[in-house]
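The other protein chains are all here in position, but one chain of the complex has been omitted.
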């Protein structure tokens, strides 16, 4: 089973993507999509040797909801700054320590932080496990770091480690 | 354009499309009005996160109602754009940091002492 399906999450995701693009859930589409999904996930195991384990799938849904709300709020905040006659945000760089080590969790955190308009992930230093973040409207640095740690890092630690 | 639409549908789709376009436009104007590259990098993410999301959602709702079946393939574009833009922005930001440090520009954080080769994660 493990030989045939090294990345079940990736394969399932690809199958759903195939069916959505075909806009039908007929038997033929499911079979063909399944073959493609299994083949691609076997090919991907050459690039991603380790198994991806999600320990708490329900927490993952919570993560998506929290990130979505944050993205909406940040969008409105940045828009209000940009429509100001003289946009003058107090931007700044933050160097932040992370206890997170799992590469997939780090990738998810990077995508969430960059997709939020108020912050951008610049550079991760693996040796010291710190990350350089640029924040659009920086009010209180310690508070910002504490918010990210509490809101995202704790959840990701629970999901992946 | 088809001849007749329910009123709620047209109002919902209109609101989503206009708000999404407004957010995207704000991001693009930010690209022009902000002063430094690191500030400008926050502009396009508005178009790809909520602006694009609202327009694509409006399209999905519109076609689902008018075609009378579930049309969700806009979701694929949304997922693709939202997940890939951070990747390109991170690459661009790292390239800029690299060049700024080589040129010795001011206002850029120093490279950490224990330097390692810029390996991709």
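Details
As written, the chains take the letters A and B, and residue 1 is the first residue of each chain.
Criterion: a contact is a pair of C-beta atoms (placed from the backbone, for glycine too) under 8 Å apart; a residue touches a chain by one contact, two chains touch by 3 or more.
FYI, contacts and distances are computed from a predicted model.
Matching "Potassium-transporting ATPase potassium-binding subunit", "PadR family transcriptional regulator", "Phospholipid/cholesterol/gamma-HCH transport system permease protein" or "Monovalent cation/H+ antiporter subunit F" against the UniProt entry of the left-out chain gives the name "Monovalent cation/H+ antiporter subunit F".
Across the whole complex, the hidden chain's contacts among the shown chains comprise B. Listed for chain B, the residues touching the missing chain in the whole complex are 1-7, 9-11, 13-15, 17-18, 20-22, 24-25, 27-29, 31-32, 37, 40-41, 43-44, 47-48, 51-52, 55-56, 58-59, 62-63, 66, 71, 73-74, 76-77, 80-81, 84-85, 87-89, 91-92, 94-96, 98-99, 102, 118.
Note that in this section only the chains that are shown with their structure count from here on.
Separation between the centroids of chain A and chain B, computed from CA atoms only, is 15 Å. Chain B contributes residues 22-23, 26-27, 29-30, 33-34, 38-39, 41-43, 45-46, 48-51, 71-73, 75-76, 82-83, 85-87, 89-90, 93-94, 97, 109, 112, 114, 116, 119, 121 to its touches with chain A in the complex.
Those residues of chain A that touch chain B in the shared complex are 17, 20-21, 23, 71-72, 75, 78-79, 82-83, 87, 89, 91, 93, 95, 103, 106-107, 110-111, 114-128, 130, 132, 134, 136.
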